[in-house]
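What you see is the complex with one protein chain gone and the rest in place.
== chain A ==
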Amino acid sequence: MEFADLIKTPKLDGVFLHDPQPLQHANAATVGTLCITGHHLLLSARQENSQELWLLHKDIDCVEKKPSMSQNVVVGGIITLKCKDLRIISLEIKYAKEFFNVSSSLEALSAIQNAELLYPFFYRPMYSILEDGYTMFRPELEFAKLISGVGMGGVSSPNVANITICMPSTSTSTSSVGSIPHPLQNGYALDAAAALVGGIGSGATVLACEWRVTNINKDFSVCATYGATLIVPKAITDEQIVLSASFRDGGRFPVLSYRHDNGATLMRSSQPLSIQGIKRCRADEAILNLVLGRSKKGFIVDTWGKGKSNTETDLHYSQWKKVNRSIGNVSSPASILDSFAKLIEACNETGCSTDKWLSRLEGSGWLSLVLNSLNASCVVAQCLDQEGSPVLVHGAKGLDSTLIVTSLVQIILNPDCRTVRGLQALIEREWIQAGHPFASRHRYSCYTPHQTRNKTSGATFVLFLDCIYQLFTQFPCSFEFSTQLLILLFEHSYFSQYGTFLCDSERERHELNVHTRTTSLWSYLNRPDVLQTLLNPLYEPNANVIWPSVAPISLELWSELYLRWVIDQRSVTTVMSQVQELVTREKELRTQLAGQLATGTAHTEMEDRKWLCPAKLKLVDVQHKCNECPKSLKRADRLNFCKPHGYKLIECMMCQSQYNTQWTCDAI
């Protein structure tokens, strides 16, 4: 298929753009030239200082046509583009033919399903890639870190270009992960590291079981939605894995998601299948029993709620306690999207009364979803942190609500996940490699009418980002990134020039060679100049667990995202820049003072054989003895200086004489 076939009117003059941005006056329209390319819609007024509109076709959620009639003949019309970044813009076209051409091209272009025709496959970055985002978070390395307890997401400092992963140096054989490309291949056991951490880990209540990396899914035959490299208990054979996978929905057998400091492990899977005849699966039980290790009990947290998904039987999983923490009444991705659509609809209605707004906000149920997600995550985090028990999380298919909970738990518990790199690693591991179907979920967004969107679309990832936002508002100094990063992730998960969020699973990405043919979003994000704009000026690393408040009153609407096209958000940016200024100033002063103090102390540190050369403000050596009398001089006796250039006066109160000695300060 050629794009040219779809683009019937590549260029059109005299198009009116109605952009109801809060920053501009209402009804202010710009006239410009419209261009439609294979991936973009461009609108330019062709004037200096005028904003150009660049829109990826993938950004368009739905196209609404409103032809204007004159004597029963269409004489043009208004095309309203509702975008996935929540913006709504209208194009007014004065000619009937062009009106239909443009609208049909836009409809066709925004609906292209073939991933290979999407922009990431055509986009070539104009900068050299410093580190490749596709290789930054190789599963083997991430798993190694997970098990060893070393900070995830590589080096937490954002500006270091090369990551070298340091394993604890004492763990002899696994110490140089960075240099050996795949140290964990061939099922290399991580027992050394695990045992080591088990010994060091604070509290060390539970000695975790040993783990190994398996390549059993390398051709994606065991589980189509998992990645090729997975981590399972060491004692479990590949055959057992296959058996367990056949017992679970979609083959998503229990895998390790996170290992806490105290050794408690978080697992995720999908629900067990309830096909008649299959009552139990000993291999599946074996996996869980191994995870249990020495601890007496574990928890199975069901994110779909009692009776809505299948659960493990009490009989065969006697040591596991079942906990129901459903995200919503119906936790399906489609219902989450419904809720999101209602929320955005309410947000866009700025003219209504407060009562109406509150009742629509309540009716959308979005904040309840956020609250329940946080609640479920807190329960899981508590089980891990305070009880030290292993937890298995699953919903139905284990692709949506499960991932929200497992990833939020890590943000709550693990300080590394609150860094830029940590968050990237988390999203890479828990969402992209874990098989969250981004392409299907984000094909349609909130503006597409309910009946048109298919069942697989959803807004789970948005819900996850909102939950992070809530954590952020409660702990604004514990996150390395600012909310801007979250908004950027929101946008790129829907439409992007980067390939990170393409496709539904690792398998599809593998088939299309996404990793070699497109650029990773992380490669772009981690460029120092980009990263700089996404950092939180108030960040102070916080090693503690952050327990959020889950009282309804504590939740805040994410107006920075949901209201950004309807209500002026400039004050947020000014506040942020002021905070930035303040913090920078404080830091500057501290360094300045450190310098001055070095100078100042140099003035006084007489006992040291150092003296400040005031001409150069550099430390130089001085003599402490009076040249005349043999006494060592006291502080008050002496007066030193470096006359520019090269004299030192030594004066002795005892003999009331002064001497002038030739001396060169090393500054000269």
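For the reader, a short list of remarks on this structure follows.
Convention: a contact is a pair of C-beta atoms (placed from the backbone, for glycine too) under 8 Å apart; a residue touches a chain by one contact, two chains touch by 3 or more; residues count from 1.
Just so it is clear, contacts and distances are computed from a predicted model.
Chain not shown in the complex: UniProt lists it as "phosphatidylinositol-3,5-bisphosphate 3-phosphatase", one of "BPL/LPL catalytic domain-containing protein", "phosphatidylinositol-3,5-bisphosphate 3-phosphatase", "Electron transfer flavoprotein subunit beta" or "Large ribosomal subunit protein uL4m". In the complete complex, the hidden chain is touched by one of A:Q47, A:T313 or A:T350, namely A:T350.
The residue touching the chain not shown here, chosen from A:K66, A:R517 or A:R585, is A:R585. Of the listed positions A:C35, A:I78 or A:I567, the one in contact with the omitted chain in the full complex is A:I567. Even with one chain removed from view, chain A keeps its contact list with that chain: residues 347, 350-359, 361-362, 365, 367-368, 371, 473-478, 538, 540, 542, 544, 546, 548-549, 551-555, 557, 559, 563, 566-568, 571, 574-575, 578-579, 582-583, 585-586, 589-590, 592-594, 596-597, 599-601, 603-604, 614-615, 617, 635-636, 639, 641-644, 647, 649, 651, 653, 656, 658, 660.
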